[in-house]
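One protein chain is absent from this view; the other protein chains keep their places.
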């Protein structure tokens, strides 16, 4: 549960790479096999649900399985108040590992399908209502991850977070990136799951806004942990994300 | 487990809003991507299964995760007999929160997809056999929720209730609204999941009939809880719906 | 765990009715919405997976959740050897309840979709390779149900049995009826999931052959329970099928 920072950062990089490889690769496979946009997104979403759930179950015990700078930063902020959780040094290792992993994952996916290893996406995603979609998607993700922790149910995170993303692929207009590292990685591939570089910054800004909204909402709905619970939390290494079992 | 009524009502509102946003939003996304009605309903149903399971797992520990006036009223009725459960004051907070949340969820979904925020649905659902579908759908839901409680398996409610709705999307002719708050919310959007305002009252009436049938059937199949069990139940706050773990 | 035989038989009837209503109803819905046979069977299979898993989780604690004469008879045979399990009287109540429930389920499904309540199916399923499919499907089901029991994992039956049927819809040529009661019920509806009355008897015969094969294979792969285990088993009511938790 207390792996070295090196192993934890590697776990974040590997997990982020695998996540982006699943998203990008399944998008390429789906568009190669079907002409129906609904079937394409079904395949893309189901592959992501299966892959993300496995990654959280497997790497949660090592690094907490964030794979997402927004989650890492929120964990750092909330942990500061209760005294446990991530340190600034952890954050400085996690976030670059996540971004580098995400880019590598896009390159690996392109390579597996014989696509150019890097080609900037031409998939413009700048419409205003897509940004609202990203705000909602990220608010929901943060509300879920930290709400599960406060409710004492972090152990269901592998299934719950994967299921949430599966729903958010469909119910948000942006298909729910909800993750700055993944957003950057997906700019490196001109395939189904790509995002034009010009759309990246607005998406990341919307994700930041959504994360704040999610934390506020979480504070309104869930009781703050008492000192005893906070102590118990800080005794373990970041228990709110450790996701000990895939139920 | 004993959150303030304010937090519990907020949880009901947020959960109902999220549920309707998932149903309506995924319906818009699906009709925008596919011309095959089967693919559209598959996407709509799977998004709902994923989203509803997450919401029950997350908010069950706060409010019981009803998101449904029929369930709230049935919990109040059955709780009166055993001496535990919801009070009339709880019901008066839960039901308006559910309806307001459901309407807000439809508006948010429309906004995310650039649709008019409110436009009455023109989707007529008044055929008689659809009402039979709603009766069956709601009877099954109530039979399940309260049967799990009597069988001592309320902890599987997140997966079981979500799976039930996933099946009921397909096996009932009405695609299983089974929820007056959601029915009202879905009248506010003229998209795939909408319901014409004129069809709302008959649907709600059918849901009430179904709920009664479900309670009767539940009483016939499941042994009543003995006094000891009822006491244990009332010691916890509404254990039959608390759904402690997503397995 | 020791419900009266009346409640247990009612649970078998209700569960069998619900199972057939799910199979038949989702078939009607799917053929009404899609022209792609693959999408139709995906919908039919997923609805059945969701519905069957819920039914086993809910009714397992009452009756063992057989819903299937082949399982009931096999449980009676295997229970006789170890001294626990079903009595002949139980069998005489379970099987008629299953068949009556299955027929009622088909009628309810037809009614929900405005179809004639009873119309013999014209769906001929008499090709020889379909019978081989039924043999394989039923052998696999019996191998699974009784193998889980011998392996001490009956508690995963709700998910495992539902998942098995989801696979068997696709990998067997007959789409896996694997259940005489359901086969009879499906003869009463001339819709997607129907089976012509003339094909029923060969299907049931194939299911009986498959059940025997499944029991033989189970005996070869799994160690017999020692006397201590058998005693522990008989102390509970039919533990091999009780399926205590939906995981």
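Structural remarks
The chains carry the letters A, B and C, assigned in the order they are written, with residues numbered from 1 in each.
Operating definition for what follows: contacts are C-beta pairs under 8 Å (C-beta built on N, C-alpha and C of every residue); 3 or more make two chains touch, one makes a residue touch a chain.
Keep in mind it's a predicted model, so treat the numbers as computed, not measured.
The chain that is not displayed touches the following shown chains in the complete assembly: A, C. Per the touch definition above, the residue from C:160, C:178 or C:215 contacting the chain not shown is C:160. Set against the missing chain, the residues C:27, C:79 or C:147 yield one that touches it, C:147.
In the full complex, subunit C touches the hidden chain at residues 36-42, 45-46, 49, 127-129, 132-133, 136, 140, 143-144, 147-148, 151-153, 155-156, 159-160, 163-164, 166-167, 169-173, 175, 217, 220-223, 247. The chain not shown here touches subunit A at positions 3, 7, 10-11, 14, 18, 21-26, 28-30, 32-36, 39-40, 42-44, 46-48, 50-51, 53-54, 57-59, 61-62, 108-109, 111-114, 244-247.
Methods note: only the chains that are shown with their structure count from here on.
Once subunit B is removed from consideration, the other chains connect through touching into the groups A | C.
Rotation angle relating subunit A to subunit B: 90°, from a CA superposition, given to the nearest 5. Inter-chain spacing, taken between the CA centroids of subunit A and subunit B, is 28 Å. Inter-chain centre distance (subunit A to subunit C, centres taken as mean C-alpha positions): 40 Å.
Residues of subunit B found to touch two or more other chains are 36, 39-40, 42, 46, 247.
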